[in-house]
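Structure record follows, encoded as structure tokens.
Rest of the complex left out; these chains stay put.
For clarity, chains are labelled A and B in written order, and residue numbers in each chain start from 1.
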Amino acid sequence: MAIITLTTDFGLKDAYVASMKGVILGKNPDAKIVDISHEIYPQDIKQATLVLSAAYPYFPEGSIHVVVVDPGVGSDRRILCLKTKKAIFLAPDNGILAPIIEREKDAVLRVVQNERFFLKSVSATFHGRDLFAPVAAHLSTAQVFKDLGPLATGYERHGYPDPVLRQDVIEGEIIYIDRFGNLISNIEISHFGHRKVPPCDVTLGKHKIERSVTYYAEAKKDEIVALINSSGYVEIALRDGSARNKTRAKMGTKLTMHW
Amino acid sequence: MAIITLTTDFGLKDAYVASMKGVILGKNPDAKIVDISHEIYPQDIKQATLVLSAAYPYFPEGSIHVVVVDPGVGSDRRILCLKTKKAIFLAPDNGILAPIIEREKDAVLRVVQNERFFLKSVSATFHGRDLFAPVAAHLSTAQVFKDLGPLATGYERHGYPDPVLRQDVIEGEIIYIDRFGNLISNIEISHFGHRKVPPCDVTLGKHKIERSVTYYAEAKKDEIVALINSSGYVEIALRDGSARNKTRAKMGTKLTMHW
């Protein structure tokens, strides 16, 4: 079995995603293609990293994760392929893979250059179909990782602001808002260190968050709460409603925890 | 073959659905996963029941239908597994399965408790990934229904208002609005009884519906019509347009049929 996952900003209304799937199935009829998300906000590299990072640990060993959020398509930006013990990642060299490269031990990073693995005719505007899809299909059928191109000697980074850690304070910010209006911050449980897991005072912008809970249903009706979400991040939620709509917080709104 | 269908309110932009699929494929690489809908309005249990009920009769025998619309996640709400002659259903005990339990003969209902079938680490906020997905995968590979937990002695109900049936009148209401703006009522063809299938007088809120037809194209341009839809419900439709936009009807708007 070969699982190929797709994460793009292509949306689902146009033919872009399906064209990639057609190319993949043409080269590997047995590929199992799984959509991670195609609703990445156009060209939002950071969102792509977050969504992929939340999903990929749950896929079986050997899965191939393709990310096409690619504002530099057609330019001389490189395409990277990262091979870890458990998975292969394929993405433009625009920062998407940086946090995964830094998190995964023993990973090998290559620059994808070997045109043998591309479609014969490569357009200037749709490398998802013409390069990423056929390369992923080849990776799913044979041990061609070494043949893709040379080892990479560096890679682009993009920076989510890391939270600021002080003695009794962590200052972070909202970096993702999900479908439910849950506000996800850049503060991870690993940042807590000696500080105890909440309860502590949590402030979102000008809102004092009244309470920290373990799960959504623990909150009272219309109560805004803080919790550790299923990916290990501090999240602000409203029971049966949208914390975004209620607090008007947005990407970048400050989240502060005081012990 | 094992088909596992998913019905959730997770939407498609976040990593939630893909994480469930990763877990399922990790336990059963041969599972065929089919999305029923992930656009259930957040926490809308009734909508989940309606959408699932419209789709599941068309799936082959042995399909496993997983529903995660779960405002009580993390609390002590139970998880139910319903086994009928044709299919298995897995959902929180919040009313989603009630109409199916009452419709399907010879069904067996169990409470899912056996942690052996869960992920090793269960989060408090994402049981879709940590409980529902692995349980469904196990069900798809072996006869483990009996091992999930004890027989259930009851279950939660939620109530769509039943239509009121009088001698020459049926009073119902709009309970679902589809993508096209078709207005679907809670009046089913089975409610007609001795009353003849339309023509009859149909009133939607303050609108008199001029005509009953058999199919959309039978309507004239800009004509609002009543028909029996493909699931057996009375529906109000506008040819080549949105009956919702034209009538401004919404969920709960009264629909009355006079003979």
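Definition applied: a residue touches a chain if its C-beta (ideal position, glycine included) is under 8 Å from a C-beta of that chain, and two chains touch if they have at least 3 such contacts.
What you see is a predicted model, and the numbers here were worked out from it, not measured in a lab.
The complex is a homo-oligomer: every protein chain shares one sequence, and counting across the whole structure file gives 3 copies, of which 2 are shown.
Note that in this section only the chains that are shown with their structure count from here on.
Residue ranges on chain A touching chain B, taken from their complex, read 1, 3, 5, 12, 32, 34-40, 51-52, 54-56, 58-60, 63, 178-180, 214-218, 227, 229-231, 239-240, 242.
Within the complex formed with chain A, the residues of chain B that make contact are 9-16, 18-19, 21-23, 25-26, 29-30, 33, 42-43, 71-75, 77, 123-126, 129-130.
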